[in-house]
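Excluded from the complex is one protein chain; the other protein chains are retained at their positions.
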Amino acid sequence: MAKEILNIENLFVEYSNIRGKVKAVRGVNLKLYKGENLALIGESGSGKTTLGTAIIRLLPSSGYIKDGRIVYKGNGNEYDISKFNEKDLRQFRWKEIAMVFQSALNSFNPVLKIWDQIYDTAKAHGITNRGFVRDRAISLLRYVQLDPERVITSYPHELSGGMRQRVLIAMSLLLEPKILILDEPTTALDILTQRNIIELLRTIKADMGLSMIFISHDLSLAAELADRVAVMYAGAIVELGSVEDIFYRPRHPYTLGLIKAVPTVTAGFRELYSIPGSPPDLINLSPGCKFAPRCEYKETECEKDEPKLVEVGPEHFVACFRHKEISNGR
Amino acid sequence: MEDRAIIQLDHVSKSFTVRSGIFGGRKSMQVIGNLSLSIQKGEVLCLVGESGCGKTTTGKLIVGLIKPTSGRILFEGQDIWSMNKDEFKNYRKAVQIIHQDPYSSLNPVHRIYNILSAPLFRHGIVKTRDEAEEKVLELLDRVDLTPPRDFIYKYPHQLSGGQRQRVAIARSLTLNPRFIVADEAVSMLDVSIRLSIIELLRRLKEEMNVTFLFITHDLAMAKYFGWEGRIAVMYLGRIVEIGPTPRVIENPLHPYTKALLMAIPEADPQVTRSKKPMQLRSLDIPSLLNLPPGCTFNPRCPFWIEGTCDREVPDMYEPEKDHYVSCFLFRGK
Partner (left out) sequence: MSAKNILRRIFLEPLIIISRDKAGFVGFIFLLFILLLSFIGPYFIKLDTEVKLDKIYQFPSREHILGTDNQGRDIFSQIVNGGKDVIIVAFLAGLISTLIAVSLGSLSAYAGGLTDTIIMFITEIILTIPQFPLLAVLAAFVRLTNPTMLAFIIGFLGWPALARAIRSQVLSIKERDYIEAARVLDLGRIHIIFSEILPNMLSYIVISLIMAMTGAVYSQVGLIILGLVPFYGHNWGLMIQLAWTRGAIFYKGSIFYILSPIIAIALFQWSAVTFTRSLEGIFNPRLRAGE
């Protein structure tokens, strides 16, 4: 029986905007089990990044948790992260949960060398022993297959995208967190670099037994690394299940649509099908299922009520009134 | 064969001078080295490679945004940089580009109407405001921005990424081009939107018989869009393999192509988790300022032949009909 390490209960996150309130996350219920890889898959506007940053309480200033709890179960206790104050968060971040952002240059301070950024981060979380940080940083950089001496004396722009991603991953492991949240870890990286990062994450998982949450729009990342996948659309989870369930037995029209829209390189030529329309406006949401306007299985009830997640298989949940018709998958 | 070529690159090289370090002198960075390519009328050629391989530069050379350091760019047999004013004007109308980033490819202070009518007025395709409006509505309809009246007077920031990209495509169609360079035209779009743009491009190709150069790092999308055409794989400024798409994908010849195909993560758990990536000799990508001698891939190539691969640059060999590869492993086949 897998142990729960994180339990998101009925979470609502909103952003204030000139035009109104953006309902980015709407009533999400999700558990993370110890030692598992969970992928949050969705496109822009799905709420996946908001959910990830809400867990670690790094929402931008216009964002706030409207309702719900984020329960972390560690050190024999239960903590509600959504109620933490700044002081609690400083103890909590990096030590219990760490986040790895995209390797873009704007994840780094361009005028500081890598060493300074590592040390600053450690200091900000209460670790001031230079020697300890240096030793740990060097061994972690070596672990992610970088040349430590060369990297810590470099500036961010002197490193390639792949190297920067590795540095971010190494930094996140500094204080041995139990949960690692990775936001688009392979997006915008070259194919060979992507492969290296994926293998690195596999190694980390095998060596350290962390629980990981991957946020991505890239289905193939989930296919590579995830144990379970949560597909998000318009701020809600529309399908949740094991990676085999999602890819081989999808029951939500959106999941099915995504899979049919992504080309693969192996196995001959396969015709692809696009999903018509575009994601909804999160400020003025229409009633009913948010995917209905784009759905080929749409019925009248779909436009009136929003379907809730129902269990359609062991640990496989779908939020769709018509899921029974979508049972032949690929 | 040559006279059906619409665009040809004849031994093209492109170098940029960069300052190396604060006190360093000027160094020459060769982005493209001795590249020759012939694109046939009506075909789809996909140019794939990773960042720094020179594919975007190749695109810019073809549309005449930059000049080659050596070699010639030929449009319908004529060197574009030796053309007279009228010939160059014709070439400009015929060869267009679609950029990668829909958020920076449209002028934010212009309405869609202005963006699309400017070229129409400039080239005398329309003379009055009414004519322009009619043509713009027609163009918007062509790229599935319907109803067109909803879009014509909006500003770019009021449109989504996919919609903006459609406007960019419409813009490229204003002068009835014969050749379009699509530079990572779908890379910045959401997955579910990408395919609809690809489908639009395919449809336009059929309707207008436009030749496409599809530049991308996404091999899977290149395979899909260019299935009936060819793929050229670039590495550090050189084409290492080129051939009909099904052949290159199913029977990759060059070690680099093989490495790419084996490394691509796929959206299918069983397939992707049973992939065994090729072990390359080095993780480092050589800097363009300091290209390795001989075949540029040799420091990383698991099949390298010492004494050969690090001394000479391989020619293009044709082990299979129309399927070329620049690798000594295929010399004499």
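Per-chain numbering from 1; labels A and B assigned in written order.
In this text, a residue touches a chain if its C-beta (ideal position, glycine included) is under 8 Å from a C-beta of that chain, and two chains touch if they have at least 3 such contacts.
All of these numbers come straight from a predicted model, not from anything done at the bench.
Chemist: Given the contact rule set out at the top, which of the displayed chains would the hidden chain touch in the full complex?
Modeler: Missing chain, whole complex, touching shown chains: B.
Chemist: Given that one chain is not shown, which residue among B:Asp10, B:Glu43, B:Glu87 or B:Asp101 touches it?
Modeler: Spelled out, the listed residue whose C-beta touches the missing chain is B:Asp101.
Chemist: Hey, which of B:Ala168, B:Val186 or B:Leu219 is the one touching the hidden chain?
Modeler: B:Ala168
Chemist: Looking at B:Gly42, B:Pro119 or B:Pro246, which residue reaches the missing chain?
Modeler: B:Pro119
Chemist: Provide the residue numbers of chain B that touch the chain removed from this figure.
Modeler: Here the touching residues of chain B are 60, 63-65, 89, 92-93, 95-97, 99-101, 104-110, 118-119, 122-123, 155, 157-158, 168, 171-172, 174-175.
By our rule, only the chains that are shown with their structure count from here on.
Chemist: Go ahead and note the Å separation of the Cα centroids belonging to chain A and chain B.
Modeler: Comparing mean C-alpha positions, chain B is 32 Å from chain A.
Chemist: Using the touch definition up top, name the residues of chain A that touch chain B in the complex.
Modeler: Those residues of chain A that touch chain B are 43-44, 145, 160-161, 186, 190-196, 198-199, 217-224, 243-244, 247-248, 257-259, 261-269, 272-276, 278-279.
Chemist: Give the list of chain B residues in touch with chain A in this complex.
Modeler: Per the stated touch rule, the residues are 50-51, 160-163, 190-196, 199, 217, 219-221, 223-224, 227, 246, 249-250, 259-261, 263-269, 271-273, 277, 280, 283, 285.
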